[in-house]
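Heads up, one of the protein chains got dropped from this complex, but the rest are sitting where they should.
Showing chain A:
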């Protein structure tokens, strides 16, 4: 509950229409796309502009009220679930594209802008913003930056982090800072821009961002390679990269995922194969043609049963759009869908795919796998039912094994979905005690009252590391 005096102050800042503490108004911001997490905030506030944000943070810092910044709530780590109550901050009034700078090749936006809307406007200006998370139709730039989201084009072009040039951030004490600039080079002090990228709303509120753009590639081609053997598909991925070809996109989908996606999208994906690779290359037409030929040869020599190239841009678009629905499409199969985000070095992708299959058998759970294979970033997805307590325990054990295996292979717990509440108990496995201590130190220096998204990133209780093979 927010004290009535404080409530008055907050209402005075944003106006009655932007302050909602009705029960249903709070309920609809009590969740995100993470299964099994729900907690009511005390109020939902929509600041009109950055000045409002500064004032709100000042009040909350003084009164020690938690603040959860929220884009579209599509994150998969419990990142916007207000686990300790407090205020959910919405950016629906701060969703404008402010400027496309054609001389410096940058775009400046407010945090609530929808990723796809921005990409459309940028492309209409003949430029290109590569990070394209599958959720881009609804995700916001503020959310993308805070989770350091990746996408289908990550293999060649990198992730959100690689495109953030400058940020405007309101700190918990209500002060505003500007990091970076429209600069190709900048070594003035610590790289705070990078610190805030991926900070999951635990350090401050992003109120403006300047992102790097690149020229739009001249052409692109999209192809599908079909396999009757999952590991053959995974081997193709490692082979393509070992042969020094870097496609834009190199996505992996297993049998169950293909079927679920086809069920929804109905675009004629083959449902009688064990796995497919969706591959895209862009650039000058001659180079694209050569690379696609090369890749097709590699796939065939790794026992692809068929390789087809999309005939038109529309057909290609249909394929990638369908791929973006994979997670939600899988969700139709069972009441609860738990997806993980383990990432390994690219060379280990075949080993990891095999390990996931073995772990699923060991714990007697059903795991479908898809993901950004080219990045070594897989999404093993478990279809289950939260009401089945016994199975839920087995699922958790299976995922613990998967994390452990990924780390053993030199990988990480999460490639792009973030820590939030979901991975926080495991974070130490990756960082070690000293690593966690450094991060905690940073958090305390910037947010001494722990008002920014409390309960995320640093868990109260840690999981014991499982050792595979024992």
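Note that in this section a contact is a pair of C-beta atoms (placed from the backbone, for glycine too) under 8 Å apart; a residue touches a chain by one contact, two chains touch by 3 or more; residues count from 1.
The rule we apply is simple: contacts and distances are computed from a predicted model.
Not every chain of the complex appears here, and the one that does not is recorded in UniProt as "Glycolate oxidase iron-sulfur subunit", selected from "ABC-type quaternary amine transporter", "Glycolate oxidase iron-sulfur subunit", "Acetyl-CoA C-acetyltransferase" or "Macrolide export ATP-binding/permease protein MacB". The residue from A:9, A:121, A:219 or A:328 that touches the chain not shown here is A:328. The residue from A:11, A:138, A:195 or A:462 that touches the chain not shown here is A:138. Within the complete assembly, A:337 is the residue of A:193, A:222 or A:337 that touches the hidden chain. Residue A:73 is the one among A:73, A:111 or A:172 that touches the chain not shown. In the full complex, chain A contacts the hidden chain through residues 22-25, 27-33, 35, 38, 40, 72-74, 92, 114, 135, 137-138, 263-264, 325, 327-329, 331-332, 335-337, 385-386.
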